[in-house]
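Pasting a structure here, questions to come.
Selected chains from the complex are presented in situ; the others are not included.
Going in written order, the chains are labelled A, B, C and D, and every chain counts its residues from 1.
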């Protein structure tokens, strides 16, 4: 197909529809309003259903119901709205339902602001809801990747019967870039577990996350963790850029990774060799990639670049496990680090080496 | 001899976990009979609440969802939008529906979702051990109203059916009771009608069932039925609150 | 002629059935204890039963089956 | 060369769609492009702006902090963005609405009475296209034809009749630059 110019938010919506998503439940919030607006316009045309829920809580619970009924379904929101969905997300994981949840992050805490931020990283990857659980968290850094990851996200969700989150930010949601919708036949998997009616002779389907016997609950959680092990095995995605003979490796995801590439170019012009590890799956985190580069003699240090006060840096430290120093530089609240300031930071680190 | 009363097909064989004399069991039976009589078991999907009826998914012999506390109407909406030709019902307690889930029920009703809601008003939080519900009567002693519910600080008990009946999307609302045979039979009719309304696509249907919680009321089951009759019915008048043609 | 059957082990001894029988023949069997630890309900003078099913109708644990 | 442009003005002056047209045209010509709007409640009646990048290299950050060009449709835009222009960069000012001159002397400045020209063309909504015409003539980032092709794409068939006036506006903007240059 030809390239089209699209806003990130609209691209997400279009990608979802092309991936066979026919149900969307959401509640307005800046900066993701183009997603529901697009869905409201397009879903009725493809026999789907868009419904503006009365709240984010209702939206996520409608998703729970629709997913349990076997639909390919999604919701989207931004930071405060995602906080409200935490109980629901925990339920969806507990009941092993597939769905896609989009968070177009804005500055926090509280009402905060509406400019782009990455300060919901912890919430997304460590679990903002209660209990032991994980979600695959996908962090696109271009509109094209957003489109591709939406498709993959639905497939991963179905494969493991677990929610998948797309973690974007206000900038990715609002910006436009050329994007290509690759022709791809969507084959929705059979969902024999879905509650579509209990025909005589079939076992009943029950969507549930209650296990009143603690041994039963532990067994269930262990089952979930088996899936998480498989995800760690199969679903890690990461881009390494310029890492060969890099002296310092930046780690950055999403919008920050784009800026990191500018920095790398600037640094190169000044004769400084900088690499980039760009986690595409924030969970499962590309631990081995970090370990590998941490073991290379030419790498002297890592620098986590974030639009937050230092969240992903913990996962990097956990991966590198003391092998090399891991630094942090970030801005927050909607402020976006400039390539210049980052380069300054890198120079300081080099002096310290 | 013919069977004049037997366990409905729409109930599983699992014995109820409810306390002795708890009327949740009676209502389960009525719901199951309605499903049987309408022959819709195979296309029915039920939504269980968080409350004493949390294990309803073990009892109703059809596909079931267990919803988060208060969110059954939203869960049911999700199901029904995906499966408009199926029959979807929710079963909710008064803490679940009238307190934490107030927004969800108001909006499902207002949207006129084609759902059948069974609303168990037992004037208390049964499952968590007897806290005040929004429907607890003035003066009623509960663990969180140890000096009796005060209208001044906690408000009067909420009449959910009357409130929801003001909404356009509602096709049918009736309040019934199960404290004696006559009323159980009326309740049965109402519940069946609430399913029929859905089958006819008319809109949102809800049956509020006045129920007992002998355990947390601190009464024998028989005393509890009398207390319901004497104290609840005067405040919660029985009857149809809304019905559209 | 009518007959009521109690699925006795399900009975929780709540006594509701005893209050609705028009013939007043449903009683609690104080001599026996079921597996749940309750005195179960029973009918002693079965011949008086008119098969109205009131007892079954009110039983919260679906203990009772009625034939006529 | 990388073109990094900021287009700014009041809401309603068509700055967002101008940026989108430019970006679209860049894409049609096989360049790497990005478009980034300002967003937020300050847009309510206030100024709006967008950043456009058109380049042969990879587009990193879509934010333009050092602009190769700024198109200022009103006074607040001029005040806010003239300092972001790179030395030897380009500033195009809508002189119909902006009385002031720039304070920079290290850049190339063009004053275009865009609203007046648009009025002459009988459609004051094409003031933005006049500005764009000037910008294209000066920088040749993309061809006016690509812009028109983009416009057709955006407008759709039902508004095909608007194409000529836009085409004309582009030309008039270009003309002004030619005359000056």
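The definition used in the following text is that contacts are C-beta pairs under 8 Å (C-beta built on N, C-alpha and C of every residue); 3 or more make two chains touch, one makes a residue touch a chain.
The structure presented is a predicted model; accordingly, all values stated were derived computationally and were not measured.
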{"item": "Labelled copy-number formula for the complete complex in this structure file", "value": "A x2, B x2, C x2, D x2"}
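Here is the rule we use: only the chains that are shown with their structure count from here on.
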{"item": "Approximate Å spacing (C-alpha centroids) for the pair chain A, chain C", "value": "59"}
{"item": "Approximate Å spacing (C-alpha centroids) for the pair chain A, chain D", "value": "34"}
{"item": "Between chain A and chain B, centroid-to-centroid distance (C-alpha), Å", "value": "39"}
{"item": "Shared interface positions of chain B, touching two or more other chains", "value": "none"}
{"item": "Contacts with 2+ other chains: residues of chain A", "value": "none"}
{"item": "Complex interface listing, chain A residues touching chain D", "value": "3, 5, 30-31, 114-115, 170-171, 174-178, 255, 258-262, 265, 336, 338-339"}
{"item": "Interface residues, chain A side, partner chain B - complex", "value": "23, 25, 49, 51, 53-55, 57-59, 61-71, 73, 87-88, 91, 95, 195-200, 204-210"}
{"item": "Interfacial residue positions of chain B with respect to chain A in the complex", "value": "12, 41-45, 47, 54-55, 57, 61-68, 71, 74-83, 86, 103-104, 106-107"}
